[in-house]
Every structure is written in structure tokens, then in C-alpha cells.
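With one protein chain held back, the other chains of the complex are shown just where they sit.
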Amino acid sequence: MIQALAITELALRRGGRHLFDGLNLTLAAGEVCAVTGPNGAGKTSLLRAVAGLLAPEAGTIGFGAADPAAARASGLHFLGHQDGLKPARTAAEELTFWTRWDGASPGALETAVADLELSRLLALEVRRLSAGQRRRLSLARLAAAPRALWLLDEPLSPLDARWRARFGEMMARHLAGGGLILAAVHDPLPIPARELEIPA
Amino acid sequence: MSRALVLLRREAALAWGRGGGPLIAVGFYAGVATLMPLAIGPEPERLAAIALGAAWVALALASLLCLDRLFERDYEDGALEGLVLSETPLELVCAIKCLGQWLATGAPLAVAAPVAAIALGADPALAPLIFLCALVGGLAFAFTGGIGAALSLGARRGGLLTAVIVLPLFVPPVIFGGGALDAFAGGLPWQSGLALLGAYAAAAVALGPVAMAGACRNALT
Partner (left out) sequence: MIPAPAFLSNPERFMSFSRWAAPLFGVIAIGLGLAGLWLGFTAPEDYQQGDTVRIMFIHVPAAWLAMFVYACLAVASFLSLVFRHVLADAAAAAAAPLGAGFTFLALVTGSLWGRPMWGAWWVWDARLTSVLILFLIYLAYIALRGAIDDETKAGRASAILALVGAVNLPVIHYSVEWWNSLHQGASVLREGGPAMPPVFLVPLLLMALAYTSAFGSLWLVRIRGEVWRRRAEAAALRAARA
């Protein structure tokens, strides 16, 4: 269980290109931070580095007292641009697989399906869903998985105003339960959040 | 463990459906086996001489062709990241993917192999041994082939590159399987060939996932 996130003097490089250095950030349970900055500043790379998918050039990323490898394996969820859903499989098959893979209980899955109003979409193949519907499927996976630290990359973009508000409620619930959220955004989050700007 | 089973079921289902799955693999296999007599000539005695070898090589090629999308699709659509961020070690994930591949395409190919060999003129008494060799060889092909598929992630012309990487690694199983069949057909002891094939398959199952996991991590980070 991740209780805190501490990033100290982080420097990242991606594809031979230097992104930023000297980045510091601490996040405690119940806190949310919105990472902003122009395109190409390294917002996604920051999230990937926290998830362990990009090795830092310098600096450290810690998860409180937890061992980083164990914390990443069971404590965080990365919601990226790509959702990993297979177009030819039904929404139900994909959601069932991923929630079981994440270690979610069947009850949590049912609650998430109800919250995100997915029950009528479940029988459809993923390729027949709209971008917003697919994102709701990913959000159901996020909500059901028992993971403390949410890493969200542009989570709002395919959602309409109503679902943005609902997603805000979902985030607020997660924070109230002791969760942590680090989100890369262009539009402001629908809940009050600390901001961290990465300069170009 | 239940998590591994859930993944195995998904992988087998995906491999089964991946672009036609076993149907395409067996179709390709049948196509190559059909080209052989067209290139070599229809005389039964000439065909019978190469029937076993031709069936065995065609099997290796068909296994190779199925590897193309083993990791590539998960890499492109983000599923690989989801599989990495889990308590299940990536080595096990890679092994399960290859196992699913083997169940969905290796096993159907093993059923097709004796048919192709007999159609080319092999002795029908060989059918059980051909099936067994194709089954064990398919395991070796899937696990060594997975290394090539994982290494060529993110490369230009990944499919062709996979073939160039994997074909030299297919040399021992092709030799051992072909040798066992050849020995059996010639009335010689064939067990050593099958045992060597099994040993290579076992080594590939044990060591291949380590290389695959390293290659996947490298491609993602």
C-alpha cells in the first residue's frame, strides 16, 4: 500500500532528448497534484518514470516506506492514452480480465460498472464503442482496482461535461479513502488540486 | 496462480482469434506443403524421399509466421504496460503468452503435420511420431520464437526482423526433430532425437522467458 510519493531532484531524458531536471514533488495520502506544461515538456514521461516505465537520468522516486518494485507492482495504476483494450473482444470480457488481473474483487467490479453506467455497453465489442465510452471502461478498471496511487495521463480529454463531473466525484472519493493522484492535464481537474508546472 | 490462469485463457483466446488464428496457420502450412510437389515433381518416389523433411520445415515456417503479433499488438495498444505493472513477474507473463500461442496454433499445426507428411508420401506408420515431434517442436518454436518477437518490438519491419533473428535459433529443433523422424523411417533408433528435441524445448521454456522479459522491459522504458 502506497502512503506517499516523494520525487527528489528528478532529471529525465527520452529518446536522447533532455526533458527537465531538478524536479521535486511530494504527495501524501489524500493529496492530488495536477502536472501542467506545454506539449513535449515531459508530463507523460514524468508519469511513466513514476510507474517505473522510464529510468530516471538522475534523482530518486520513492514511495514512502514501501519497496519501489513492490509498490509499483501492487500499489499504482497507470491510465495512459492507450487503454490496452482489444477491439475484437467484448467490453465485458476485457473488463473482467483486467479487473481480475489487477486483483479487484467481483463486488468492486459490479460497483464500478454501476457507477460508470456500463451495464448496457458490456455486451458490445470494444471496437463499437466511442472514445468516451472506452474511457469510461478504463475508468471502471481504475475504480475497481485496489490501487492507492493513480497516475492519470490526460484523463478528461474524451469525456463530456457530465462525465467530467462524475469523474471528479470518483477522484474525490478515492482521495477521501486515502488515495493519491498524480495527473498530467491541459484542462483543469474538476476538483481542487495542487499544480506543478513543468517549463518548456 | 489464478491470475496466471486468467491470463492464459485470454492469451489463448486472443491467439485463437488473432487474424484467423489456427485456421491461417494451418492454411499457410497446407499451402507450403502443396507448393513442394509443384516445385519438385509429382513422382511418388522422389516426393517420398523429401516428405518428412518438407513437412518438418513447413511446420517451422508456419510457427514462425504466427509469432508476428505475439508481443507487437500488446506493445502498440498499451496492454503490455498493464501486464508489466502487476505482481506477476514479467518472465511468467511472457511464458504464458508463449504457452497460449502454442495451445492456439502449435497444437492445431501438430494435428495437421501428419496429414501433410502422409499426403507428400510419408509412411502412415510415422503419423504418431510426427504428431509427437510437432507438438514438442512447437513448444520449442514458440519459446525461441518469442525471443525474436520480443526483441524486434519497436523496430522497423518487425516481422521480417523476427524471422531473421529466429531462424538460426530454429536450427537445433529442426535437426533433432528431422533426425528422429528420419531415423524412425530408416528403422534406426529414433529416441535420442526426440529426447534431444524435448531437452531443447525444456531449455527454451526455462530460459526463453528471461530473454523475452528483458527485451520487453527494454522496449517499454
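As written, the chains take the letters A and B, and residue 1 is the first residue of each chain.
We take it that a contact is a pair of C-beta atoms (placed from the backbone, for glycine too) under 8 Å apart; a residue touches a chain by one contact, two chains touch by 3 or more.
Every value quoted in this text rests on a predicted model; they were computed, and no experiment measured them.
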(message) What shown chains come into contact with the chain that's not displayed?
(response) A, B
(message) Can you say which of B:40, B:115, B:135 or B:155 touches the chain missing from this structure?
(response) B:155
(request) Against the chain that's been left off, what residues of chain B make contact? List them. (result) 147, 151-152, 154-158, 161, 164-165, 167-169, 171-172, 175-176, 178-179, 182-183, 196, 200, 203, 207, 211, 214-215, 218-219
(message) Touching residues of chain A against the unshown chain: what are they?
(response) 15-18
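The definition used in the following text is that only the chains that are shown with their structure count from here on.
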(request) Express in whole angstrom the distance between the two chain centres, defined as the mean CA positions of chain A and chain B. (result) 37
(request) Under the touch definition given earlier, write down the residues of chain B that touch chain A in their complex. (result) 2-3, 6-7, 10, 13-14, 17, 73-74, 76-87, 220-221
(message) Which residues of chain A touch chain B once you look at their complex with the stated criterion?
(response) 51-55, 72-74, 76-78, 80-86, 88-89, 93, 97-98, 100-103
